[in-house]
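Every protein chain except one is present and positioned as in the full complex.
Just so it is clear, A and B label the chains in written order, and each chain counts residues from 1 on its own.
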Amino acid sequence: MAGAGSGRRNRYLAPEATRNPLLCLKEKKEDNSILRSNQLRQDGRSCTDIRPVSIQSGIVSHVTSSAYIELGDTKVLCSILGPRHTQKDFNLEGQVLCQVKFAPFSCHFQKPSQQEEKFMSSIISEAIVGAIRTETFPKLETLVNIVVLENDGSMLTAAILCASIALATSGIEMKDLPTACTVSYSDKASNIYYDPTIAEEYSTANENKDVIGYKSVVYLPLLREISGVYQVGVAESHSVSSQLLEACIEGGLRYHERVRQYLKDLA
Amino acid sequence: MADRILSDFEISYIKQGVLADMRSDGRSCRDYRSFELRSGIVSNTSGSAEIKLERTNILVGVKAEIGQPNPLNPNKGRIEFFVDCSALASPKFEGRRGEDLGRNLAHRLSDLYENSNCIDLESLSIIPGQDCWIIYVDALVLEYSGGVLDCLSIAVKGALANTKIPKLTVIGEGEEQEIEISDNPFDSTSIDTNNVPVFVSLSLIGNQFIVDASHEEEACSLCQLSVGVNHKGSICSILKEGAGSFKHRQYNEAISLASEIGVSVIEKITLTNNTAPEKML
Partner (left out) sequence: MVLSQTKMDLDFRLLFPEEFIKQILDEGYREDGRSHNQTRSTTLTVGSFKSADGSAVVRIGGTCVACGVKGELANPRAISPKDGFIVLNVEYSLVTGSEKLGAIGGGEKFFSSQSLTQIIQDIIHSSKFINLEHLCIEEGKICWSLNVDVVVLSCDGPVIDACVLAAVSALKNATLPSVEIESEKPLVSMATRNHLKTGQYPLMTSFAIHKKEVSDTNIGVLVDPTDDEAQYCTGIVCIAVTNDQKLTGLYKYGGPAMTSDDIQKCIRKAKKQATILVKLIDNTMK
């Protein structure tokens, strides 16, 4: 596993191959389960509690608008540029281009590859474009740039909420304010964990046997429509999927309240 | 994935057809087109399959090689996917434009296989931490006319079912372990692909999700849901693509439809595999 990841320019000083110290641990983690004996999670939350949300806007200079959100330890910054002139072909609808990048120090193990960043970018851009009135800026494009400074689970949720707040403060006309929520689930959805941390999220690198998958949903609360779904892991039947969907929408509405409160206080 | 430009009349014709549950080719919203799956057609691979569904044609070859495992999972083997959308499949893949789509499809496949734990990767490990089997799955899109993700997943499942991995023995202990591959070409194991899921894509036209959209139908759909389904009808993956949005009820109906369709598609694949003649070496 090369330590000099993609895009590193300082190759002449970097060693050829490096190992992540987390792979050479002396002590194995004793307690890997999500729930402790008192039915609370490792950080003291119950299964349905979401982490405290902290929001700030207008941090970045020389851009149209920006927002910063913290979901517990997950920290995401978003800036909006535009609408502005584009070199691309004529289009009656304005274009919204979204790019997500992870900071090199944002993940405990390796940061996601470029392909995965592109994948996340396309999910987010297709989810938020439904809420933007793109007919108000034909022939122009708007850039939504998102940087993940620290990833401690629920990254998609944080990115969507951050983009919503930045769009709301940018002056671009919106039909709705997208909200999102991530839940991870155990076998047969007997336990649904809202807003999982990175240790509670399902991944093949995770040794946690309690969770078998997670689902992220992007929801438009005013239109009452779902504009983004991403589910991994095996859900036993389609009714389990529906259960998870209901949970995500309920969580999304809670975040929506919080965002609305912030925007009201801002005005 | 839509690249056909349709006139307003064509779009309205398709939408009205969907509303009346009578699509342009006479199918209902729930009908899957018939496809032809042949396996064991390429001789110098460990396994192969070809799928033809109307005008979409995909060829998949599988090769098994020995290599190093992923440091994060030293006791497991690996599967690597590569999809080539060459220019001969469609004029829009001229030059390097097909690369993006190819990478996307490969990523969807590896996401599905990794997260649904469908293949026992531990059985592919030879010496933990040192050597393992790496299964290289290479797909070539020969002709492209929509429904590519579904066809790709079916062909990959067929090719993996057809794959033969040579038997080997590990001699020695500790640092001095060596691998000895059996001389007999018929001495091989196969991969258990019973749990391998396939993708079922549903496109939203108007207010209705339809299964197995044709090229024209894809061009006027608002968004697509691609659902990974295994032989038990369990949902292994869901991804929504495209800029549209939908209500709960439509989503729930779509997922249950995908589950049913997925099970019947896999039944058909198993039937094909069992009746296909064994490839003679």
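Definition applied: a contact is a pair of C-beta atoms (placed from the backbone, for glycine too) under 8 Å apart; a residue touches a chain by one contact, two chains touch by 3 or more.
Keep in mind that this is a model prediction, so the values were computed, not measured.
The missing chain, though absent from the view, touches A when the full complex is examined. Across the entire complex, the residue among A:V63, A:L140, A:L223 or A:L263 in touch with the chain not shown is A:V63. If you put the hidden chain back, the residue from A:V96, A:V129, A:V147 or A:V259 that touches it is A:V147. Among A:I34, A:L81, A:I128 or A:I172, only A:L81 touches the chain left out of the display.
By the touch rule set out above, chain A reaches the unshown chain at residues 3-4, 7-10, 13-22, 24-27, 59-63, 66, 73, 75, 77-79, 81, 99, 101, 103-108, 143, 145-147, 149-152.
As a working rule, only the chains that are shown with their structure count from here on.
Each chain gets a centre from the mean of its Cα atoms; for chain A and chain B, those two points are 27 Å apart. Listing the residues of chain A that touch chain B in their complex gives 1, 19-20, 23, 109, 115-116, 119, 122-123, 126-127, 129-130, 202, 204-205, 213, 215, 220, 223-238, 240-242, 245-246, 249. Taken together, the chain B residues at the contact with chain A in this complex read 71-73, 103-104, 107, 111, 114-117, 223, 225, 230, 232-248, 251-252, 255-256, 258-259.
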